[in-house]
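Worksheet for the structure shown next.
One protein chain is absent from this view; the other protein chains keep their places.
Chain IDs A and B follow the sequence of writing; residue 1 opens each chain.
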Amino acid sequence: MTGPVLTDGTAGEQPRSADLSGVPAKPNPTGADGEIGGTFWRRFVFRRPLVALIVQRLGLSVGLLFAVSLMIFGGIEALPGDFATTYLGQSATPQAVENIRKDLGLDRPWSERYLNWLGGAVKGDFGTSWASKNSVSEQIGNRLGNSLFLAFFAALISVPLAVGLGMLAVQFRNRMPDKIINVISLAAISLPEFFIGYLLIMFFAVKWGVATFPATVYESMSFTERLSAIALPVATLVLVVLAHMMRMTRAAILNVMSSAYVETAELKGLSTFRIIARHAAPNAVAPVINVIALNLAYLVVGVVVVEVVFVYPGMGQYMVDAVTVRDMPVVQACGLIFAAFYIFLNMAADILAILANPRLRHPR
Amino acid sequence: MNLRSIPLSAWIGIAGIAIAILCAIFAPVIAPFGERDVVGDIWLPAGGDFLLGTDNLGRDLLSRLIYGARTTIFVALAATVLSFSLGMILSFAAAVMGGFVDQLFSRFNDLMMAIPTLIFALVVLAVLPQHLWILILVMAVLDSTRVFRIGRAVALDVAVMEFVEAARLRGEGSLWIIFREILPNTLSPLLAEFGLRFAFSILFLSTLSFLGLGIQPPAADWGGMVKDNKDGIIFGISAALVPGAAIATLAICVNLVVDWLMKRTSSLKGGRGDA
Partner (left out) sequence: MPELLSVKNLKIEATSYPPGEPPKVVTLVEGVSFDLQKGKVLGLIGESGAGKSTIGLSALAYGRGGCRIIGGEVLLNGRDILKLGRSGINSVRGAQVCYVAQSAAAAFNPAHKLGDQVIEASVRHGIVTRDEAEKRALYLFRVLGLPNPETFGDRYPHQVSGGQLQRAMTAMALCPNPELIVFDEPTTALDVTTQIDVLAAIKHAIEETHTAALYITHDLAVVAQVSDDIMVLRHGKTVEYGTTKQVIEAPKEDYTRALVSVRQTKRDEAADQSGTLLKIEHVHAGYANGFKVLHDVSMHLPKGQTLAIVGESGSGKSTLARVITGLLPPSEGRITFDGKELPKALKGRTNDELRRIQMIYQMADTAMNPRQTVRDIIGRPLSFYFSMHGARKTERVKELLDQIEMGPRFLDRYPAELSGGQKQRVAIARALAARPELILCDEPTSALDPLVAEGILNLLLRLQEETAVSYVFITHDIAIVRAIADSVAVMHRGRLVRFGPKSKVLSPPFDDYTDLLLKSVPEMEIGWLEKVLKTRRMESAGN
């Protein structure tokens, strides 16, 4: 073979990521910042960027959760308002207030109470409710299960539906089905959760009598009874997150479909199915998973209002009740748990996006 | 700007917002009854003297709806304007100053955003006394985290453009760079963002009121009216749905306008959309 004599194959070719003349080039391709210094870490980041990034995200989430706990506890302390007075009502005598402060431990220094609270929270002990004098953890345990039950079924229905509709919208881009989906989703993101809820109750439970209201669940209920009880709340939650999730899915898929490598696949004469399955899907998975995780995080918060509407015995209902009577241990516990779920789901979205990135899976 | 280039959907949105604002301004003139007057039996059906019927205490629903527009729009707008000013000032400061200030603001913002807005609001409102200005302030501060993120991204996008660098090389001061170079180029996306935040504020305020933590009775506000009348639903009385529909309609109208603004937002390179 008489090939042309090339300088040496790679001569004069800079790695593409290091264009030094313009933007500041980062020495490592991962973009991880060197906040956690030390040469060992740097070397680790360079060799195993994937593991390093995931470790970083986990660490970040734990740190964030810690900061949030500090904020929920400390924020409440810093704000004006005396709990003892609130607790006893306006007519309290100074002596009674003093006693109560002692009772609730409010006379001890702030940091000590925080550490106690945090230590308990880590072990799953959130103290005693001011209102009912019961253990907060016990009451939450049951209700958390109920809330997750609700959120789980809402996710089970909304995720496939949203992804399917999103793909449908992409398939018929700028044509009738897409436009209809677009208009409906625009309307849907403008509807308050409680309005959707009462609308469903009005028609399905009251007028047509096909569903039950209120959505009470108790220990002795069978699984199917539970399912029928949560039908309407689940439907409400689905409607609430569906539009958001679908719009974001559509945008994510459109972004991939308009990329140059999909054009390359088309110009290879591949079938539509193969283009989508082999070339678009692997790259669309990450953003779509990201969308799903973000919306699940939204779902966790969405349960608060829906539970109040349907008088469903979950965490959200519990928290709102506690807020109205200023039952601080319960408010703090619920706030922390909701925030933890939110942070966890956001972290999951981040990590899944990292895992799906081939640049990080196969470093140079 | 060409009026004819505004699509029908945006016109519908503008008209809806205009009607709501007119109701809010001229409430005492338009409303047939007083905001707090008990004028009939409870939950009277629509029609007759009461166009939309009466509520759980026998007050005229239409009148309360018109007065409610006042409270809802005023509080939501005040919160949005406040959150927008706060978010914009901090984000532009972060983007222009960079370095430590940027890090500090951004990390704190991340922390604030790690807690879901509604949960955050519940925790804070549990402690604070119930005043209107406190409600507005809480809404504004929580919402400003979103504005901060968008504002910083947009400002950074523009701040790295070469025309900003050129102004810096000329020796221009920070104020000129922010107000003459960066701001005019971020107006369109920020206007859209303002609309989005306003729609969100309406929904958020209504949700808080519905949960009993927003506007306190007897003042009329749409979210609170849903709460007042929700018990009627089981008896097939739709009084709670009327204010709910009002909230939804106003939010849809705002979103229609936002949607148009976003589509219209011209990129920096692609010609000037004469804003």
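Here is the rule we use: a residue touches a chain if its C-beta (ideal position, glycine included) is under 8 Å from a C-beta of that chain, and two chains touch if they have at least 3 such contacts.
Everything numeric in this text was worked out from a predicted model, so none of it was measured.
Undergrad: Of A:143, A:244 or A:279, which sits in contact with the chain we cannot see?
TA: Once the missing chain is taken into account, the touching residue is A:279.
Undergrad: To test your reading of the contact rule: which positions on chain A touch the chain that is missing from view?
TA: So the residues of chain A touching the unseen chain are 1, 3-7, 9-16, 18-22, 24-27, 34, 259-261, 263-271, 274, 278-279, 282-283, 358-359, 362, 364.
Undergrad: Applying the definition given at the start, please give the residues of chain B touching the unseen chain.
TA: 1-2, 5, 161-163, 165-166, 168-172, 181, 184-185, 264, 266, 268-273
We adopt the following convention: only the chains that are shown with their structure count from here on.
Undergrad: Measuring centre to centre with CA averages, how many angstrom lie between chain A and chain B?
TA: From the centre of chain A to the centre of chain B is 23 Å.
Undergrad: Please output the residues of chain A touching chain B within their complex, sorted ascending.
TA: Residues in contact with chain B: 64-65, 67-68, 71-72, 75-76, 79-81, 186-187, 189-195, 198-199, 201-202, 206-207, 213, 297, 300-301, 304-305, 308-309, 319-320, 322-324, 326, 328, 331-332, 334-335, 338-339, 342-343, 346.
Undergrad: Residues of chain B touching chain A in their complex?
TA: Against chain A, the touching part of chain B is residues 110-111, 114-120, 122-129, 199, 203, 206-207, 210-213, 223, 226, 230, 233-236, 238, 240-241, 244-245, 247-248, 251-252, 254-256, 259.
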